[in-house]
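Below you'll find the structure I mean.
Note that this complex is displayed minus one protein chain, with the remaining chains in position.
To keep things simple, chains are lettered A and B as they appear, and every chain counts its residues starting from 1.
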Amino acid sequence: MSTQAISHALPHAGADDAHHGELSFWHKYVFSTDHKVIGIQYGITALLFLQFGFFLMMMMRWSIAYPGKPLPIMGHVLERVLGDVAAGGVISPALYNSFGAMHGTIMVFLGIVPLAFAAFGNFVVPLQIGAPDMAFPRINMASYQAYVVGGTIMLVSFFIPGGAAQAGWTSYSPLATSLNTNGQTFWIIAMVFLITSSLLGAVNFLATIIQLRAPGMTWMRLPFFVWSQFVTGFLLLLAFPPLEAAAIMQLMDKVAHTSFFLPTGLSINGGAHISGGGSPLLWQHLFWFLGHPEVYVLILPAMGIVCEIIANNTRKPIWGYKSLVYSALTIGFLSFIVWAHHMYMTGMGTKISTFFQTTTMIISIPSVIILTCLFLSLWGGSIRFNTPMLFSLAFLPMFGIGGLTGLPLGFNFSDLHLHDTYYVIAHFHYVVAPGTIFALFAGVYYWFPKMTGRMMSEFWGKVHFVGSLIFMNAIFQPMFAQGMAGMLRRMADGGANYSAASVPGAIGGLSPMIMHFNQTISIAAWCLGLAQIPFIINFFWSIKHGKPAGSDNPWHSTTLEWQTPTPPPHGNFTKPLIVHRGPYEYSVPGRDKDFTPQNEA
Amino acid sequence: MSDPHDAAEFQKHVKKYLFVFYALIVGTVATVAASWAHIDSVALTVTIALFIACVKGFLVAGYFMHLMSEKKMIYGILIATAFFFAGLMYLTVLSMQPSSLIHMK
Partner (left out) sequence: MDIPYVTTPREDTGLFNAKLGIWLFLASEVMLFGALFSSYILLRVGAAPGAWPHGLLNIPLGMTNTIVLICSSITVVMAWASLKMKNFAHFKVYQAITLLCALTFVGIKSYEYHDKFTHYEIQLKDGKVVDGHILETKEDEYVVHGRYVDPEEQAKVTHAWQERAIPESEISVKKADVKYMENYGPWHSTYMAIYFTLTGLHALHVIGGALVIGFLWGPGSGMWKTDPERYTNRIEVSGLFWHFVDLVWIFLFPVLYLL
């Protein structure tokens, strides 16, 4: 039953609670085992990491657009703090490489996954299934703490002699092992903590969704967001351990001088004695065995969020709920057997290559089905164009571009030309940046009133949206052209040396227009940074000064998280609840309201 | 776990556990003895060792870990895991073979 007024009183704590009465500040906000607090902790920490990763990218874009020129303002700071690698305020290639490696690592492992899976998942999933908390609250707290430890180690690595990891977020051996600095070691140790955090979180999510659904909440009545988190949990559970094994082996290579990934005959650091006999390809296989499911971890929660918001803002049920569910399950299953499409250039035999190409093509089908269902859900809808809906609507074509541009990469013959070029960068950023991040923005605007009882400003939300949409496209659209022209990834000077060495007009050289895009892209990137400022201010200002939501269910939604007081008390639901109907009963003919909450009899 | 707390009922389980224990010891001795036999074929040696290990493994998993009487949910999770583990092992080893068997003619 939805409550009438916003209530702030804590209900009487159950006998199982370890505490009675008021908790201390530390127990309530820092060492909390309440999934909502942990969700917000994850959310704020992840947003901060996303911002940091963004700063790294803004500095990298300077080096690409104006190689060899000192970085304004930040150049002095870098020189003071980091020393030689930023001599004269210029970003050296080594520093660029470490920015690049850390940008990728931080955005993926410290930013998107914690925000999409852990933050939104922790806050919303127990509420949406009608549970009082996650199945294992203390493990939940432990997983957040492991995340913070891992993130701290990553940040600290910038300041050690030699700086942070430089071998890309993919940390390929032998480069990762042969660099004479400790940045890579810190990276590996931090990854072990982050993987542990994810594993604990995955166990918690899966056990919660399987065991703690309220009476009447059958599998096919779950909101699609819960299904997407469920599949994501399985991906994290089963795909991360091989990377953990690989990380342990790479750590042994670095610290114990083993040769898991070092082939015979390799000379490391002037001939330090290694046994050889290892295989660099082994690292790649183990890394990408996680790496591919990881990208589905990045996208599935986002699809879930978009689905919730589209259903709510079209005032009609989602088209093809069953197709969505089966597609998500299929994606989860198939994602484990496509990984070597990241390794087409490693000389695998044609039979194995063909196998991976086939599975890669097949996995695009359920993704298209999901997108199609979401598109079709718009038809005949009474669309409300609020900020969450704008971001969700934009997600659809943006993810569409990202997904379709992945197809040439999935085929061996076209990947030959495009591998490791800016085309790849454009493809995956389209999927993650105007894809997943838009969905996450939508989620923030959407669930903000449940967390705080206030709405974020619609006007500034729309400003944020328009700015982000325009500049994200301005950044990544030209990169397709750059990649097809042959511009390679991870070049600190943006291809300047490469372009200067080629004969003007020759095929394979980088034309002045392609090189000029470097500057337009960089300017767009800095403008994108400016476009986030309204969001940041809006977010913090609205906590205390936003328009009051007016009810516990300001969006008039059917799902259970809106049937609690605002903010939900410890234990979430004040009365025992029973679920009677599916998740998207909007505009059902014959009813007086245009929505029917799931727990309404 | 949902078994009755009946002592007599449990004695039957205890008998099963003891049987498994003896079987495991026998399996251990057998696997060491097999390694002492001078079998030339590497493939056969590996097969025998892995076969005995699998039998011991099934005994531990089936009886000590109660998998024989466990619920479908657990079975489902484990079968999926086994499938992905097999995929990891098989596909990785296949991709790294330089053998001509893996090239299309």
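Just so we're on the same page, a contact is a pair of C-beta atoms (placed from the backbone, for glycine too) under 8 Å apart; a residue touches a chain by one contact, two chains touch by 3 or more.
Because the structure is a prediction, the values reported are computed rather than measured.
Q: Which of A:M74, A:A87 or A:M252 touches the chain that is not shown?
A: In the complete complex, the chain left out is touched by residue A:M252.
Q: Among A:G53, A:G100 or A:P132, which residue is in touch with the absent chain?
A: Counting the whole complex, the residue in contact with the absent chain is A:P132.
Q: If I consider the whole complex, including the chain that's not displayed, which of A:A164, A:I274 or A:M472 touches that chain?
A: Touching the chain that is not displayed is residue A:I274.
Q: To test your reading of the contact rule: which positions on chain A touch the chain that is missing from view?
A: Interface with the chain not displayed, on the chain A side: 14-17, 131-133, 135-137, 139, 199, 202-204, 206-207, 210-212, 237-242, 244-246, 248-249, 252, 256-260, 264, 273-275, 277-279, 282, 286, 289, 571-573, 576.
Q: Go through chain B and note every residue touching the omitted chain.
A: 1-3, 5, 7, 10, 13-14, 17-18, 20-21, 24-25, 28-29, 31-32, 34-36, 38-40, 42, 45-46, 49-50, 52-53, 56-57, 60-61, 64-65, 71, 73-74, 77-78, 80-82, 84-85, 88-89, 92-93, 96-97
Assume only the chains that are shown with their structure count from here on.
Q: For chain A and chain B, what's the span in angstrom between their mean Cα positions?
A: So the centre of chain A lies 38 Å away from the centre of chain B.
Q: Taking the touch rule as given, give the residues of chain B at its contact with chain A in the complex, in rising order.
A: So the residues of chain B touching chain A come out as 73, 80-81, 84, 87-88, 91-92, 94-97, 99, 102-104.
Q: Which part of chain A faces chain B closely enough to touch in the complex?
A: Touch residues, chain A against chain B: 210, 234, 238, 242, 279, 281-282, 285-286, 289, 333, 336-337, 340, 343, 346, 348-352, 354-355.
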